[in-house]
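A single protein chain has been omitted; all remaining protein chains appear in their positions.
To keep things simple, chains are lettered A and B as they appear, and every chain counts its residues starting from 1.
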Amino acid sequence: MMTFLGIPIQALMGQLLLGLINGASYAVLSLGLALIFGLLNIINFAHGAQYMMGAYIAWMLLAYAGVNYWLALVVAPLAVGLIGVVIERLLLRRLYKLDNLYGLLLTFGLALIIEGLFRQAYGISGQAYQAPRLLQGGINLGFMFLPLYRGWVVLVALAACLAVWAAIEKTRLGALLRAATENPALVRAFGVNVPLLITGTYGFGAALAGFAGVLAAPLYSVNPLMGSNIIIIVFAVVVIGGMGSILGSVLTGFGLGLIEGLTKVFYPEASATVIFVIMAIVLLIKPAGLFGRNA
Amino acid sequence: MTLKWTLTFAAAALLAAGTAQAQISDNVVKIGVLNDQSGAYSDLAGQGSVVAAQMAIDDFGGKVHGAPIQLLSADHQNKPDVGANIANRWIDVDHVDAIVDVPTSSVALAIQEITKNKDVVHLNSTAGSSDLTGKACSPTMVHWTYDTYAQAHGTGTALTKQGGDTWFFITADYAFGHALEHDTGEAVKEAGGKVLGSVNAPFPNTDFSSFLLQAQGSGAKVIGLANAGTDTINAIKQAHEFGITQGGQKLTGLLTFISDVHSLGLETAQGLVLTDAWYWDHDDASRAWAKRWSQKMGGGRMPTSVQAGVYSAVMHYLKAIDKAGTDEAKKVVETMKSMPVNDMFTKNGHIRADGRMVHDMYLVQVKTPAESKYPWDYFKILRTIPGDEAFRPMDKGGCPLVQASAGK
Partner (left out) sequence: MLQRRIWGTVLVAAALAAPYAVYPVFLMKALCFGLFAVAFNLLLGYTGLLSFGHAAFFGFAAYVTGHAMKEWGATPELGILAGVAVAAAMGLVFGVLAIRRLGIYFAMVTLALAQMVYFFCVQAPFTHGEDGIQAIPRGKLFGLLPLDDMYVLYYVVLAVFGIGVWIVWRAIHSPFGQVLAAIRENEPRAISLGYRTERFKLAAFVLSATLAGLAGSVKTLVFQLASLTDVQWHTSGEVVLMTLLGGMGTALGPVVGAFVVTTIENYLADIGAWVTIIQGVIFVLVVTLFRRGIVGEALAFIERSRRR
């Protein structure tokens, strides 16, 4: 059997694939953050809470209304997006003229409220959510046993990221979005409803977080703190990638998932911190981030 | 007999009653349940422990030596300084006589210091740290339900004896996880088994797939999860996803409770092996108590072992006050140690000099969905582990109280 640094190549392939799967959630989450940041110029601290809400809504739909996974995959992100729209209209809107730190603080407060409410309602030990029957079980890839659901997560996350990228680069709406990011006043002068664009973007970013949450629900325990655990890592991912480019944030997400996966094999003790270490190194070498424009 | 005599007699009787009562400080026994009602341990203990303590007080009759028994409760939010602050205030301002439950070892150890210094009873049910009856032991403390040593040792020995003689550990990479792995590993080796390897997973961690693959690759018969809480839940969930138990390997959570199994669901948790101190469906007495508890909680849940432990501990505490005729902390705990524990929690339990309540533990396996006949029908008992086999021998704990009593 071939080995690499003492690890059989086959086992290594398996680990790389697992890393890619984790990278998929990082990618979808950092994509949403980057979209919101691009237009609103705020960091959405509630992103983790919205991710958690996506998973919880999927679970609630099944537990209370018998709605299955496939429908939840559409309904739950819509619901989270809608809540996002309300948040933007009622609260965030008041802050655009201020220092963008206030947006961060406000969304941090919202994250605490959302998390607290779910803790109050459902306790902490979490809920079980099964993968849909069609995606249960797995296939033997020769080098590893791949649960079908994990394969599905990578494919669908990748597809979602590409679709968002294409929509922004190739459609008229996307062009408007890019223009509004560069120069809102000018776009307004052309008769575009910029506030609506902003609301829509925040809602869409939140929906993406909710979407990632539904994808994660069958993988992890659905519990109120699942969002706050992942959001700090995603922040580091965003710092490393820089938020200037959509594609950049997606690539960074997948790439760091891979690196984290490798760390789990070669030096598992550091796998929780490896992304932060990379962040520190990137800050020293290229402060604006790998794909970032200079801030 | 004149009026004068009668009066004298009555006065003497009153006086006698008065002195009997005077033994109960401020003429009221106050019990404070200090636990986590919103965080990681809120389903395991939480409000359910408060209800259990209240049940014990009610069942006892609400009064001891004529003094009313009062219950307080607070949420320490898993922060030692918040817990310490509440405990200090309870003791200094409210004159609480006993602090009960106290999950999370960091808070429990802080409360241990405070109760030791201020001479207040500490009845711990939910914290796992074996240090409570080891290095940090206290003459006013009883550790009731379980500790990490008993969990580790019980599972390690029992599973190895049942043929699971090669082990691989997935260990949460911090003091607690390493202690759990070490204690289990020792037991496995003593019972004639072998530890093939282990991997240190960071804590907290959500994705265990990589570590599970490593465990699977090791070919060990048993995969031991030396972690707790959400980490264990995620690891078990993903083990199911990767078909670990279907592949013939046994999975065991070294610190897993019925509330975790409930959260996972039987579909995912089936086949899991664990050690628990008490199971609600064990016998008639436990069932009867569990049903009463469940009603008071609004139905839908069954009590965990630590909640039952709170009931048992508070009941025993009140019995001891009754027998000793005082609520002075050291005397009450001494009396508690002199009385056997016989209730719905355990038969013939006893409290050692180091404060450890020794009782039988159970090695259980989680049922398959087909085997489970009614809600919360989760465990089949594989083996009853005698208390003396499960708990750490007193001389190995390093508790200073033990040396003192041995020297006598």
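Everything below uses one rule, namely that contacts are C-beta pairs under 8 Å (C-beta built on N, C-alpha and C of every residue); 3 or more make two chains touch, one makes a residue touch a chain.
For clarity, every value in this text was computed on a predicted model and none was experimentally measured.
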Listed residues B:I86, B:I244, B:M336 or B:L363, member touching the removed chain: B:I86
Among A:L12, A:I43, A:L62 or A:A131, the residue in touch with the chain that has been omitted: A:I43
Option from A:A11, A:A58, A:L110 or A:V187 whose C-beta touches the chain left out: A:L110
Residue, one of A:Y56, A:F235, A:F254 or A:F291, that touches the chain absent here: A:F235
Hidden partner chain, touching residue among B:D43, B:D101 or B:D131: B:D131
Touch list for chain A against the chain that is not drawn: 37, 42-43, 91, 94-95, 98-102, 104-106, 108-117, 119-120, 228, 232, 235-236, 238-239, 269, 272-273, 275-277, 279-280, 283-284, 287, 295
Touch list for chain B against the chain that is not drawn: 37-38, 42, 73-82, 84-86, 88-89, 92-93, 104-106, 109-110, 112-113, 129, 131, 136, 173-177, 202-203
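Basically, only the chains that are shown with their structure count from here on.
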Residues on chain B engaged by chain A in the complex (per definition of touch): 38-44, 46, 173, 199-207, 209-211, 213-214, 217, 229-230, 233-234, 237-238, 241-243, 259-260, 262-265, 267-268
Partner chain B, residues of chain A touching it in the complex: 11, 14-15, 18-19, 21-22, 119-120, 123-128, 130-131, 138, 144-145, 147, 149-150, 219-221, 223, 225-226, 229-230, 261, 264-265, 268-273
